[in-house]
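Sending over a structure as structure tokens; questions will come in a sec.
Removed: one protein chain of the complex. Kept in place: all other protein chains.
Chain naming follows the written order as A, B, C and D, and within any one chain the residues start at number 1.
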Amino acid sequence: MASTSGWSHVLEQVKTWARANSPWLVHFNTGSCNGCDIEVLAVLTPRYDLERFGVKLKASPRHADVLVATGPVTRQARERLLQVYAQMSEPKFVVAVGSCALSGGAFRGCYNHMNGIDQVIPVNAYIPGCPPRPEAIIDGVVKLVSSLKASVAAAPASEAAPSGGPDA
Amino acid sequence: MEPRSETERFTVPIGPQHPALKEPGHFRISVEGEIVTQAAVRLGYAHRGIEKGAEGRNWIRNQYLVERICGICSHIHATAYCLGVERLAKVEVPPRAQVIRVLVAELERIHSHLLWIGVAGHEAGFDTLFMYSWRDREAIMDVLEALTGNRVNYSANVLGGVKCDVDDALRDTILRTVDGLEKRTEHYLRVVTTDALFLQRTRGIGVMTRAQAEVLGAVGPTARASGVERDVRVEAPYAAYPSFPVRIVTDTRGDLEARVVVRVRELFECYRLVREILDHMPPGELHGRMPRRIPEGETISRVEAPRGELFYFLKSNGSDTPERVRVRTPTVCNMTSVVRLVVGHQLADVPMILAGIDPCFSCNDRVIDVERKGRAAEQWTWEQLRAYGVDTYHGHRP
Amino acid sequence: MDTVRNFFALVLFPSGLFLLAASLIYEWVDRKLLAQFQNRIGPRWFQPFADVVKLLSKEEVVPRGGSSALFLGLPVIGLAAALTAALYVPLAGLAPSFSFTGDLIVTIYLLSVLTLCMGLAGSNTIGRFSLVGATRTLTQLFSYEAPFLLALLGPALVAGSWQISEISQYAQSHWLILTQPIGFIVAVIGLMGKLELPPFDAPEAETEIVAGALTEYSGRGLALFRLGKGVEMVIGLTLVAAFFLGGVATPLLFLVKTLGLLVVVAGLQALLARLRIDQTVGLWWRYGVLLVFVQWLLIVVLREVRL
Amino acid sequence: MRLGAMLGDILPSLFRAPVTELYPFTRREPPTRLRGLLHWDRESCTGCGMCATDCPSQAIELFTYDKKAKRFVFELHVDRCTFCGQCAVSCRQGSLALTKGNWELAAFDRGTLDLHFGEKEDVDRVLRGDLPQAAPTAEPAGG
Partner (left out) sequence: MPSPEQILQIVSELAASWTWKMETRQPEPNRIDVVLPSPADLVPFVVGLRVQRLGYLSTITGLDPGVDSGHLELLYHFCPGPAVINLRLTVPRDGARVPTLTEIIPSAESAEREVREMFGVTFDGLRNADPLYLPDDWPAGVYPLRKDFDGNGRLKLA
């Protein structure tokens, strides 16, 4: 028994290492003013270049692991946000960027939006700022990635792996 | 793959790679044979209820609410709002504050146009242009961060004046940055006017004649690219523009390439203005005394945002919260004018025309409905439109 | 004895594991060069390996609206075809493990099986973008396939045989890039068309059709397709280097020539904007084929004169 | 019309070091005026609450237990704060300032973004919900 659990532990270790070292992003704007969106994109440009951490901005939610969501989730964008979130395959993470995504920011209380991403989908990391500097976004991503490594070391199966999962 | 046989609902992901988009549009286009006969736009994905929210907040808080309507032209929104409120309250703004407002507005125009050159490159699949233009743009972002404390939402304005000042050290860094950027902008001007593959996506696409631009009410660089001399900084100079005259940059061809060239040439105009401003900085304090209750009255404040004329209508009822704040952003005008322009064009050219006016859309998606005579409206994706365009070019139209 | 050698050749050395590792390294070199051209740092050396392992460990979502057997089978077939194509190619500077007369044609068609699989995979789902991506992949396949094949047949003509080993043997003594420059250019551009590298990346243009034929794929299927693409890049580079750049006699020569070619390919990727799919097709059929015929004409005329 | 107008950029950069700053490992000195996390100075504060009324996103709540003894609790909702600096302008005593040192505020739980400044036991009283009667900044309905 020990060998198999030892072996599966090593397998788990390798999987976490891979997940931590190639976090593919999909970015979704749920009604933001574009301030955070241009900072999220600035993070890929030569001066900050997140590709050195393995980050790639993918267009399809199906390919991505981390959903970077900006904006206070307007009523019209709500159903589309749920769609994008559902399309992503496990394990998936959500990073809310900007004070609008956290709490509605300056638009807090206006009608027609949900006052933040976590009112609609579960959020793993919050990055305050209006807009957060590109370095602050990198800091958020790095913190999420390092917490990923720590979380698996502690509890091997973070969520109930879906039965159809590859490693079942 | 026959889109025409059955009606299918497609959604178009202009997708996360379109950062300059502020408000996703939903286009309804009806077609006869190949020519677009009717087109309409439906916004709404980024409607946050700002005008109603403004009625529930006091004048001071509204400035920051209004500043976050569009992240790329945040300063110009705050400036328009502050000018209007100061005119209502009949408060005299010190000249140095007005000049700093104009300085930050021009720096913001530089950052907005450089951003759009990158986005146009990215939309045309020219990622190197996107990477290099955004790398050079970082220099102006640093200047703005050093000057105001934030890269995008500067909050440099305060009711009655400005919060930040330009000291000598900052002045030298700004001048150095502007010199460096001027050389790079000359290089970009050469790139966008000579690179064969980029020109294939812009030259002769989406031509808008001068008459069309005027009738359809286009504003900003989109209108100036068709020869319409409409620039609020020249027609109705506000803040410190009377003492810093602006030379209008126009083009006559009115196609997509002209819109790119007008924006790049405007960058040179911005550099000249910034240098002129920094040479003639009037002394004085930064902001005057501002009452918390604004006397009753109405006023209109028009300014020139990077994408065109921005219109503010403010009405106060004497209390410390406004009665009505009306904001008309330039993109709504450009979008409705371009959607009108699309009528009569080839269906195959519609995608690049719409993407070419630097539309301010939040980057969710655009759904294009194609209504054919005598058949239920089909909704096509943007890409389906492009694929349809490909069939047109191939000539094997069914 | 023969079966053990074949098994070793297929699974371990020239094909199989070695080739997969080589394809990961070449993909890293390609991304690193592209980043360097764009003045940024680019990924770390183990990045493609991490990407593949992560994708393999992700949940595989099989969408409705298409046969799931086909959905799961296509990536495997594509990768298998690409791997078997490696057996006939002088990988790592060694003689190809198998060769028979006419294996050049077989290799080239084995290489296109992956593109066919991607086209099939795209049209196997109801997703709009994969449908559009599939048509674009197939349109592009039919446009660059002919000129690419003809360009590679140039050296075969001169060497007088259809066997890759003989052609590369012949090419070691003659630098065919000097005698057939046009053929070389068409071969390199054809290689970029086959690998769908920019400026020919219309089939997976991110801003237009999300990820083209692979939009619906996630997890294992996507990993296998990406590996297949990497393997094809390695084989393509070896073929072009072996034929035109004076053959790949030793592993060192193999490395130098293929990586040099990769620098040229990455430079072109960074330099050119994406061509619309109709422009790529127009470019290939008007200029690609024409250039290759001119090249052939030159070969035939030169051979007559010298004889 | 020529191919590859960007050649002048990409070739030299092949031999030049990339401009990328290795952020988490090498840190650039942020500009002096960077508007980072808000700092509240309890001594100079008089509990007037101007900052709370003028904050565009209702991120500040001020609870005054004893004006003379300066027993205030200053609650800052970092997730609502838009770092605009209006509170610093509205505060006549100048006890508020946006610091440039602290802007890496990413967190995993929104709860950790509610900061409370003040005396230890005052803060506990606020956390227990035992608020002073005249809380000047009652949250407008549905805030």
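Just so it is clear, contacts are C-beta pairs under 8 Å (C-beta built on N, C-alpha and C of every residue); 3 or more make two chains touch, one makes a residue touch a chain.
Remember, it's a predicted structure, so these values are computed and weren't measured experimentally.
Seen from chain B, the chain kept out of the figure touches residues 28, 40-44, 47, 49, 51-53, 55-56, 87, 215-217, 230, 235-236, 297-300, 302, 309, 311, 313, 315, 324, 326, 328, 332-333, 335-337, 340.
For chain A, the residues touching the chain absent from view are 74-76, 109-112.
We take it that only the chains that are shown with their structure count from here on.
Centre to centre, using the average C-alpha position, chain B and chain C are separated by 43 Å.
For the pair chain B and chain D, the distance between C-alpha centroids works out to 29 Å.
Chain contacts: chain B has residues 13, 15, 17, 56, 64-65, 67-68, 128-129, 131-132, 135, 150, 153, 195, 197-198 touching two or more partner chains. Residue positions of chain D touching 2 or more other chains, listed in rising order: 3-4, 6, 9-10, 18-20, 22, 56-57, 82-84, 140.
Judged by the touch criterion defined above, the protein chains are all mutually in contact, each touching every other.
Chain B makes touch with chain A in their complex at residues 13, 15-17, 19-22, 44-50, 52-53, 56, 64-65, 67-72, 74, 115, 130-132, 134-135, 138, 141, 150-153, 360, 362-365. Looking at the complex, you find that chain A touches chain D at residues 46-49, 52, 99, 102-106, 108-109, 116, 118, 123-130, 132-133, 135-136, 138-140, 142-144, 147. For chain A in complex with chain B, the residues that touch the partner chain are 26-42, 45-47, 57, 59, 71-72, 74, 76-77, 80, 100, 105-107, 109-113, 130-131, 133.
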